[in-house]
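The structure under discussion is supplied below as structure tokens; questions concerning it will follow.
The complex appears here without one of its protein chains, the remainder shown in place.
Let's look at chain A:
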């Protein structure tokens, strides 16, 4: 569904990502895992052209992303930002409906879609539609951000450390909600995080990044069993038990 081929991005002297190649299958949730400065966000942004690569090729469903104007591309790809990015001058409903409005959906269809999405992210439509983003808690705001990314029925969704700023309880609930949405809608998702537990919890596969390069790609268990190097080993073995426990809780469901 998504393919990066030898993608390189250079800012002046600094190489942000170098020769990154990656394939994400349809319906897969791939996590880009790495510390700050590892290039994971840059790699993610090349997919919807918020970053234009210096060289290499990015394709979506077999099409080069440069074959269409960036705004049109972005309307087809849901995006959840690291820093909220809800529009402060719009209500919750207007925020969620913004991409459908850009696509020229009729008003009634947008309204219905907003209600549907608010229910999907477990926010009561009647109570939340008219609220200002300033009147939301961090968790509620991030649910709205997820709903906005889903609004135009994208097949692909990109999330950039969406739950990083939330307390652990809220984060756990949103992770659960995202996993459910992923399963139910069969979306292809690329999820950026620096949190190994989150990566192991959500990722079908994990791509570990360091210094602008992908070090290793695989299922969490594969990574833990055959780490490419000592750092990957250290990164994964420790939280594996924690993740297993969390996965068990998730499977039981609420």
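List of remarks:
The working rule: a contact is a pair of C-beta atoms (placed from the backbone, for glycine too) under 8 Å apart; a residue touches a chain by one contact, two chains touch by 3 or more; residues count from 1.
Heads up, the rule we're going with is that contacts and distances are computed from a predicted model.
The protein name that UniProt records for the chain not on display, among "ABC transporter permease/substrate-binding protein", "Cytochrome C", "Molybdopterin oxidoreductase family protein" or "SCO2521 family protein", is "ABC transporter permease/substrate-binding protein". Although one chain is not drawn, the whole complex shows that of A:37, A:56 or A:85 it is A:85 that touches it.
Between the chain not shown and the residues A:35, A:69 or A:186, the one that touches is A:69. Touch with the chain that is not drawn comes from one residue among A:48, A:142 or A:175, which is A:48.
Taking the whole complex into account, chain A touches the unshown chain at residues 48, 50, 69-76, 79, 81, 83-89, 98-99, 102-103, 148, 152.
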